[in-house]
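Chains shown are a subset, placed as in the full complex.
To keep things simple, chains are lettered A and B as they appear, and every chain counts its residues starting from 1.
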Amino acid sequence: MFFASDNAGPVHPEVLTALSRANEGYAMPYGADDAMMRVRAQVREIFEAPDAMVHLVSTGTAANSLALACMCQPYETVFCSAVAHIHEDECSAPEFYSGGAKLTIVPCAVDKMTPDDLRASIAAEGTRGVHGPQRGAVSITQVCEKGSVHSLEELKALIAVAQEFDLPVHLDGARFANAVATLGCSAAEMSCKLGVDAVSFGGTKNGLMGVEAVIFFDPQKTWEFELRRKRGAHLFSKTRYLAAQMEAYLTDGLWLSSAQRANSNMARLSNGLRKIDGVSFLAEPDANMVFAMMPRAVHKRLHEGGAVYYLMQGELEGDDPSEPLLCRLVCDWSISDAQIDQFIGLATG
Amino acid sequence: MFFASDNAGPVHPEVLTALSRANEGYAMPYGADDAMMRVRAQVREIFEAPDAMVHLVSTGTAANSLALACMCQPYETVFCSAVAHIHEDECSAPEFYSGGAKLTIVPCAVDKMTPDDLRASIAAEGTRGVHGPQRGAVSITQVCEKGSVHSLEELKALIAVAQEFDLPVHLDGARFANAVATLGCSAAEMSCKLGVDAVSFGGTKNGLMGVEAVIFFDPQKTWEFELRRKRGAHLFSKTRYLAAQMEAYLTDGLWLSSAQRANSNMARLSNGLRKIDGVSFLAEPDANMVFAMMPRAVHKRLHEGGAVYYLMQGELEGDDPSEPLLCRLVCDWSISDAQIDQFIGLATG
């Protein structure tokens, strides 16, 4: 019963098979292999963007930081939510890669910025002339950090604010596939068709070993990205092994079916937990993640039963069995119904 | 006949098997997996260094840049040879990771610095007080960039110079295994026992998909390294797949046997080429790489016969069939005798 993270489960078998297949003979290094050409074509088709440029890296932090470094100057600031991964969980990699740009933190009730708060934050920056940082890019996370998924209308409204100020938009899509699965839209409808300029398109949390694609819909940034990637030491020599994973991911909709599976795992889990007294959710689990308040007694039963997940607030040990403690639960594609039901059973008591 | 690079060949089958084996069930992310614990123990044993700290990254440039960033300050300078990979082939990643430190280029006849030249370069820096960069670390490459291998005595002499000035020593060992195979020494004898402080211990060029270990013999730098790695976006979530590769590599001496195989492939190749009129080598091919001058006619026959390798100087097309053109030839563990003999056959004409 492993609900700690979607990066703790196994790699999808199709991906392992693809790696074996890729291991035939010799291939030109540094992205000049055939698989990379095929991946580029796949991305362009899936995103309905014939000019899109695609670059592979091995971590989500690399995808975000390198994309943003190409989208803002050191003397600019990136607008993101108070709980954005780029702000909280990347040890200031965006600041490092951008040469010292700032992140301006937009308040958020749970995990979504409102257009008004975003507008107010942007408006407040760039009013002090040369003394303050200049307005740079806007970064939006989808799936959000606490498990919500922006509707297309919500994304549109945020992007419209960025466009009011003529700022480029980055989408941190570490769980891009899960959001598409939730919304039932196409990849294009959730990105370029809305005006997104660059996407961090996650694979690692959805069955790959460690591959993320950075997609720029405007190909002009390509060479700069390549240089920054190399300079950031993120250019693999044996790129064929990254490309093979991404190719498998994009073939026959594996990216989407895996995400659908993860989301429906979460639906099964949250529906079970919802019925338990004293359980509440920080946000509706729109995709494959939930932040749940559960009584200490529930946590104790789960813990003793062998369930693995992160407690985000509070201590497992304590006097009051009904005290609510916050935890994070994440399902990946590999979690079985049996595991989920066992978890719910333990939680129910 | 692929002699372009040791990062163009397939991954060793043992490594693929290890990846499949690692793909069972769930594992804690970010380096807290069991395989990583085992790798640490293996490295400590092989390097006879019970306190050594080991960190895995996915590219050689990351290994070098992160190690050096922990070994020098932004206002210092790193001493390296004029053909060092960190100077020529990393798009200034060391400068980026160190926050803008300089590299001071020590002249070299072919690919080895002499102790006297190193001493003169170090002496010349640090004489201008606050106006010049301060003396930082010394970085030595082994196997050298043109195919030479330093003897233990040569390494010792260079390290002694660093120690005269109390500077830490980094060893860029992208082909560490090949050098050990050449010298017939132990890993410890070529590193910590000589006074090396940190090693970039390569795996990618020797049968892994993309894994290098950074080894600090003084564990004090560990936490700083971890922070810089995360901040550089080089912390994998699914570290078990890096660890599994490295574990396989260090098991039953695979690292060494693969390197021996690559070296003996090069010996077979160079012995064949050596007999051809007009062929000469920039340096003795001590390990698995040679820079060879060969007449244009030889290149033409190879090219037409389907051999793949990089021409480093001169154009394949040209009037004079005897004009010598410089090329680089590299053997990895996977090259077969038949391929080598076919190559020699074509070259011989």
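The rule is short, and it goes like this: a residue touches a chain if its C-beta (ideal position, glycine included) is under 8 Å from a C-beta of that chain, and two chains touch if they have at least 3 such contacts.
It should be emphasised that the depicted structure is a prediction, and the values quoted were computed from it without experimental measurement.
Participant: Beyond the 2 copies placed here, what is the full number of copies in the complex?
Facilitator: Total copy number for the complex in this file: 4.
Convention: only the chains that are shown with their structure count from here on.
Participant: When the C-alpha atoms of chain A and chain B are each averaged to a single point, how far apart are the two points in Å?
Facilitator: Computed from C-alpha means, the inter-chain centre distance equals 34 Å.
Participant: Would you tell me which residues of chain A are touching chain B in their complex?
Facilitator: Checking each residue of chain A against chain B gives 2, 4-5, 7-11, 16, 19-20, 23-29, 57-62, 65-66, 90-93, 96-97, 204-205, 209-210, 227, 230-238, 241, 308.
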